[in-house]
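Here is chain A:
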Amino acid sequence: MLNAVKQSWLTFRSIFTGMGVTIRHFFGPTVTLQYPDEKMELPKGARARLYVNIDDCIGCNLCARACPVNCIDIETVASTQDVDLGKTSTGNPKRFWLTRFDIDMAKCMYCDLCVHPCPTNCIYMVSEYEYSEYDRSNLVYHFSNLEPEMVAEVKDKAEKEAEQKKREREEMMRKKAEEKAQKELEAKKKAEEESNDKEKGEE
Partner candidate 1 sequence: MMQPEEIFEYVKEEFGEEGFSFSSGDIGDSWIQVEAGMIKTVSKFLRDDPKMRFNTLMCLSGVHYPKEEELGVTYNLHSTELKQTVALKVRVPIENPNVPSIEAIWKTADWHEREAYDMVGLIFEDHPNHKRILLPDDWEGHPLRKDYVQQDFYRGITTGA
Partner candidate 2 sequence: MLEVISKETGNKEMVINMGPQHPSTHGVLRLELVLDGEIITKVRPNIGYLHRCFEKYAEQMDDYAKVIPYTDRMDYVSAINQEHGYVIALERMLELEVPERVEYIRVIMAEMQRIASHLLGIGAFGLDLGAFSPFLYLFTEREKILDIFERVTGARLLYNYFAVAGLMRDVHPEFKTDTAEFVKTFRPKIKELNDLLSYNKIFIKRTANIGVLPEKVALNYAASGPVLRGSGVEWDLRKNDPYSIYDKFDFEIPVGTGEVGTLGDCWDRYMVRVKEMEQSLRIIEQALDGMPDEGDVMEAIPKRIRPKEGEIYVRTETPRGELGYYIISDKSASPFRVKARAPSFVHLSMLPAISKGSLIADMVAIVGSIDIVLGEVDR
């Protein structure tokens, strides 16, 4: 009996202690932010979205290879000799047209692994986090700044140059081969002449 009274008293006391805690919180400050009106400021270096400074990209493909989920898709075309693509802000020479640089943010898992290998620090995470879309295909970000016509032109040019180079190379090869043949022919002739001379001398 006494025990039951004691137990009940302890129960009530613990309940009142708990209620004391909650009432203190009732009058205490709140911690929530009213999201669309107030926004939390993300710290520097927050990983919320991938961004590519395409002007600095040299098309080395290192980020695409570092990605565990293959969400980066890069296509490059070698620049032709008549165009100088200049240098990046870090001083690396650019040698490729970037005809495609797509990042599928729906696949991206924000691991930061693509950021570290970049030689020109042109791919990095930014703290923009409000980019929901109704259509998943809108989450594929196209970073290449070339117009479609430009891409076609560049590709065409590159193809032509490659073809020309090929042709030149072939030409050179042929020339070399011809020269070689010529030389051989001459050598043959010489040999023949020599042998003729010999024969003549023998006669």
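Candidate entries met the following condition: all candidates are chains of the complex that A comes from, given by their letters.
One rule holds for everything that comes next: contacts are C-beta pairs under 8 Å (C-beta built on N, C-alpha and C of every residue); 3 or more make two chains touch, one makes a residue touch a chain; residues count from 1.
Treat the numbers as computed from the prediction; the structure is a model and nothing was measured.
Checked against 1 or 2, the single candidate touching chain A in this complex is 2.
Listing the residues of chain A that touch candidate 2 in their complex gives 7, 10-11, 14-15, 17-18, 20-22, 25, 31, 42-47, 66, 68, 109-113, 116, 125.
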